[in-house]
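Only one protein chain is missing from this complex, and each of the others stays in its spot.
What follows is chain A.
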Amino acid sequence: MLRSDQILSTVEMIQKENLDVRTVTMGINLLDCRTANVQHTCRNIEERIRDKAGSFVETCNLVSRRLGIPVVNKRISITPIAFVGAGFDRDGFVELARCLDRAAISVGVDILGGFSAQVEKGMTATDREFILALPEALAVSDKVCASINIASSQKGINMDALAMLGRTVKDIAIRTSHQNGFGAAKFVVFCNQPGDNPFMAGAIHGLEEADTVLNIGVSGPGVVARALERLINNRKGNGSRLRLDEIAEEIKQTTFRVTRCGELVGRQVSEILGVSFGVVDLSLAPTPTIGDSVGEILQILGVDAIGAPGSTAILAMLNDAVKKGGLFASKTVGGLSGAFIPVMEDALLAEAVGRDELCLEKLEAMTCVCSVGLDMVAIPGSVDADTIAAIIADEMAIGMINNKTTAARIIPVPGKKAGEMVSFGGLFGSSPIMPVRNVGKSSRFIGWGGRMPAPIHSFKN
């Protein structure tokens, strides 16, 4: 029989501390949907998605109601579309984006990821058409998220693709300038992109996966923050000293509990749908909601300004403790698994940018020790394409050298300057625009093109 204190602590997590299952993402293989022409391929894709995910949202809601825990997002990830649409041209990919948008709307999911390509070693003619299609594809679709893997620890960095992407990111933002460049918030560039990540905008259904699979993203920065506050206050109350290793232990135990909820939801949904269970992604993914911030955890752990010296060290410990707690809680762990620092989606990170406490360089340093990378960073619309490409290159290098996933989701907001506010609403949040130093000084580097070789430690065979 459960004890009352155990029951009440779980109730607190759900009722007061924003515990939820952040996303249940169904991965669907579309490789065999390809036919001789775009229209027929689109029909096959829509049929496949309706067939596999027709009752997906309803089932998630059913399990959520049954257990009494919110499942915030229901999403779909698909086989990277450049593989599905091999041989199609730019217009063909735009059509595919429209069809994916229709399919996502018809099954009622929040968002669909996998409008993607993998070009870390080289680009095919199809990959080039795909990249050229991105600005229009993201402008004409509402639910579709795009990503591209341009680097890996095994293959190095594709600098030709990178140079194209600096321009592409700008073009995506310009095509959606009526929404402050929102299209760029739906596009992310990766190094070492995992094929089972349930979080957007970078979710894909990797080529290594089975036909259909369910991946779960748990979150819970609020739960961790409140647990730490309780621990700190209790110790203040009894006068005994609290040390960092004890704090790390508390984070581990809290993450364990959060992850178990995700695992439970995932397994029940997959059992009802008859779809194999993939992984739990153990991430602390903040939302703009007050009390659901990774930045707040950094403050609780001892820096009065997010970005102050010590922020990187704290984030390293947080990221590691999250992984350790979650790994034991789930049978299969994957995806990104760690702490996210998406500036616009985290109210306290955004505030730190506004107070000039958190700059791009410090944010980049912090991405060396946590999941993902430069995420949801709004920069002035005037920053040139080569500078954007160079910012992405730095982030890719961090991932490549450190054998970890890194990503860049940068939004050059058209017509806005550093310090001005930009808001996308909902989970995408808002923040002041971050200044970029040394603009226009990286063009010679980006101009080389070619491939940055993989590091020496990639040769492990």
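Assume a contact is a pair of C-beta atoms (placed from the backbone, for glycine too) under 8 Å apart; a residue touches a chain by one contact, two chains touch by 3 or more; residues count from 1.
Going forward, contacts and distances are computed from a predicted model.
S.K.: Please identify the absent chain by the protein name in its UniProt record; candidates are "Amino acid-binding protein", "Monovalent cation/H+ antiporter subunit C", "Ascorbate-specific PTS system EIIC component" or "Carbohydrate ABC transporter membrane protein 2 (CUT1 family)".
M.R.: Its UniProt record gives the name "Amino acid-binding protein".
S.K.: Would you indicate which residue among A:Cys261, A:Ile297 or A:Leu349 is in contact with the undisplayed chain?
M.R.: A:Cys261
S.K.: Identify the residue among A:Gln6, A:Ser276 or A:Thr332 that touches the chain left out of the display.
M.R.: Only one listed residue reaches the unshown chain, and that is A:Gln6.
S.K.: Tell me, which residues in chain A touch the chain that this view leaves out?
M.R.: Looking at chain A, the ones touching the missing chain are residues 1-2, 4, 6-8, 10-11, 13-15, 65-69, 257, 260-261, 263-264.
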